[in-house]
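Notes to accompany the following structure.
Apart from one protein chain that is not included, each protein chain of the complex appears where it belongs.
What follows is chain A.
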Amino acid sequence: MTAAHAAPVQPLTLAEKIWEAHVVRRAEGEPDLLYIDMQFIHEVTSAQAFDGLRLAGRTVRRPDLTIATEDHNTPTLDIDKPIADPVSRTQIETLRRNCAEFGVRLHSLGDANQGVVHVIGPQLGLTQPGMTIVCGDSHTSTHGAFGAIAFGIGTSEVEHVLATQTLPLKQFKTMAINVTGSLKPGVTAKDIILAVIAKIGTGGGQGYILEYRGEAIRNLSMEGRMTVCNMSIEAGARAGLIAPDDTTYAYLKDRAHAPQGEDWDAAVAYWSTLHTDEGAKFDAEVTIDADALTPFVTWGTNPGQGAPLGDVVPNPADYADPNARQDVERALEYMGLTAGTPLREIAVDTVFLGSCTNGRLEDLRAAASVLKGRKVAEGVRMLVVPGSARVRLEAEAEGLNEVFEAAGAEWRFAGCSMCLGMNPDQLAPGERSASTSNRNFEGRQGKGGRTHLVSPLVAAATAVTGHLAGPADLPALQEV
């Protein structure tokens, strides 16, 4: 057959390729039935799902494609003692009972593989290219960094996946986020994603899978890629996605659940096909120039309300749209900020380093590189919370804990901690934080708390100066 007679092959985006490989059933007028390769479970969004199974007399279809951990509602101190709050304790015990009853593997508090659900999946090698991954948590988008379609679901869907290992879903639209050029020193993955969200808005990604592309993305480590994909949900997107490459394979090789031997070769051969084809059409495209980026921080009460660190608090009067103006007014009132104040002059009480966004080893190393030989400012408390028990161990093996403790920061056990104001780590009303987490919503870190989202480098520099700052703002250390 000559080329002229060959049927044209439809070029596909990466998201379309993975989707098509998981369609169990497609019927006119119905959503696709999509196979789910892995479900991660945690204590907060699963109890009612297991209850539903029990009520209907159903079982977990694939316990071998399911794994659980405890993270949201766990303390980061005294983890060897019973959880003090009885309601929290009940929630954790319920997860333990459910996992035992339904045969689901669980990494409990105290286990070396316990940790924030989105940190332990990749760490165990359970997150791999080409998979479909779900979890009852919106930051499941993190796993898209490996070239997997990964998205957060609610408890009804958790139950659906437990019972059927599938989900009925309407296909997501695709948006390319092209990040061209390269990052300047001191500018990180967190700054990229905060700039993306500020550009497209908290609703800009609705209905889309965002595929991050371009030189600046290719040059990120897996940790950095996870930070970017993690916050896709803050732009309203269903998922974030980055095509796998040698960086991905190097991260996965020899991890506990990575394919071995011939399976590894077969896997890499397949993974190498997972990229957006030349000529494939995205439903939307956005371009960000990495060269122009500087450290980015938020000033408001949603992750889209951010600006470069060198800017000032915006003036509501500058917003033409009355709804947007009202949003900014309300945000400034809640945040206790005055228009025109340089962001660098905003003083904080607390610095939180951790979360599924920035609680991995690379993040701790970055912050430690700034804090080494320096002190946390008087009156500022800094919490350092590794994303997993294993990250904590690895950081201790490198002596990072000593750097943090010498600087006056608290070295905690792994968990979601102050990211979400559910466990004992919370801001007091009116307290202000610089936080490496993902949400600056009203009360997110504790009732009345005020949050500025920042990168680990900015968090560390802010801890030293006591007000929002980047490493470049710090005086050079004296040689000893």
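Brief remarks on what is shown
Assume a contact is a pair of C-beta atoms (placed from the backbone, for glycine too) under 8 Å apart; a residue touches a chain by one contact, two chains touch by 3 or more; residues count from 1.
One rule holds in what follows: contacts and distances are computed from a predicted model.
Look at the chain that isn't drawn here: its UniProt entry, checked against "Imidazole glycerol phosphate synthase subunit HisH", "Aspartyl/glutamyl-tRNA(Asn/Gln) amidotransferase subunit B", "3-isopropylmalate dehydratase small subunit" or "Cell division protein FtsX", names it "3-isopropylmalate dehydratase small subunit".
Screening A:Gly207, A:Pro316, A:Gly408 or A:Gly466 against the full complex identifies A:Gly207 as the residue touching the chain left out.
For the chain missing from the display, the contacting residue among A:Ala15, A:Val44, A:Leu210 or A:Val313 is A:Val44, taking the whole complex into account. Contact between chain A and the unshown chain involves residues 24-25, 29-31, 33, 35, 37-38, 44-45, 47-48, 51-52, 56, 58, 61, 63-67, 72-73, 85, 87-88, 90-91, 94, 103, 105, 125-126, 128, 131, 136-138, 152-157, 159-160, 163-166, 168, 170, 202-203, 206-207, 233-234, 236, 238, 257-259, 263-264, 266-267, 270, 302, 323, 327, 330, 420-422, 439, 441-444, 447-448.
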